[in-house]
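Coming up: subunit A.
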Amino acid sequence: MMIKEIITVILIVVGCFFFLAGTLGVLRFPDLFSRLHALTKADNLGLGFIAAGMAVYIASPWAALKILSIWVFTLLASSTSCYLIARFQKEQEQPENRKEQE
Partner candidate 1 sequence: METYQIYSLTSAILFIIGIGGIFMARHFIKKIIATVIMGGGVFLSFVSFAQRDAITFADPVPHALVITGIVVAVASAALALALARRIYQLTGEETFTNDK
Partner candidate 2 sequence: MIHLPSSPFPALLVGLPILMATLSLFFRPGGKAAVGLMGSILTAGLALIAFVEVTQRGTVIHILGGWEPPLGILLRMDSLAAVFIGMTAIVGVFISLYAWGYFRAQETSAEGLPLFWPLWLFLWAGLNGLFLSNDLFNLFVTIEVIGISAVSLAVLTGKTPALFAGLRYLLAAITGSMAYLFGVSLLYGSTGTLDLGLLGEVLEPGPTTSFSLLVITLGLMIKMAGFPFHFWLPPAHSSAPAPVSALLSALVVKGAFYILLRLWMEVFGVSLTYAAGQLIGLAGAIAVIWGSWQALIQTSFKLIVAHSSVAQLGYLLMVFPLLILAPGVSADSADWLSPAWTAGIYQVIAHAFAKASFFLSAGLIIMALGHDRIESLRDLVGNMRITALAIGIAGVSLIGLPPSGGFMAKWMLLKGIFLSGQWWWAPVVLMGSLLTAGYVFMLLRLAFAPAREMNTFRPVPKSLEIIALMLALGSFLIVFPADSLIQFLESSGVFGSGIESIIEGGVYGND
Partner candidate 3 sequence: MSILIDILLAIIMVYLAIQCLLTPRLIQSVFLFFAFGLGLALAWVRLGAIDVAITEAAIAAGFLGVLFLDALKSFAPKVSVKQDNLEDIYKLPRRNIKSLILPRVILVLGLALFLFIALEAVWMIPDGGGLTASAEALLPQSGVEHPVTAVLLNFRAYDTWLEIGVILLGLLGVFVAGGIKLYKKPGASKPDPMLRQVILFVTPVLFLFGAFLLYIGKTGPGGAFQAAVLWGAIGILLHLGGKPIFAMIPRWLFHLILTMGLGFFLVLGFLLIADGRTLFEYPPAYAGLLILIIETLGAISIAAALTAIYANLNQMEEETNEVEPTT
């Protein structure tokens, strides 16, 4: 019983650390691309740790599956939106290049 709780606490603390790092990155990084990088990578990792901690704490396979699917869909959504935002920004920055391609 104790071990389970200790593992949960460790995982959640690690997860929170990554969230904190990701947030710090969004606030401090200079441009959109590095901010996106911080936001999607660090935060998803943090969420993964927190989800793992929760799954350990609840310790039921059905719940673990639900938690896993939460993480997977968040990953999917954030990576897609990160890609779309980055692509949009890139097109905005280089309108000349785009015209040449056409």
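Quick notes
Note that in this section contacts are C-beta pairs under 8 Å (C-beta built on N, C-alpha and C of every residue); 3 or more make two chains touch, one makes a residue touch a chain; residues count from 1.
Behind the choice of candidates: all candidates are chains of the complex that A comes from, given by their letters.
Because the structure is a prediction, the values reported are computed rather than measured.
Taking any copy into account, the candidate from 1, 2 or 3 that touches subunit A in the complex is 3. Looking at the complex, you find that subunit A touches candidate 3 at residues 73, 76, 80, 83-84, 87, 91, 98, 101-102.
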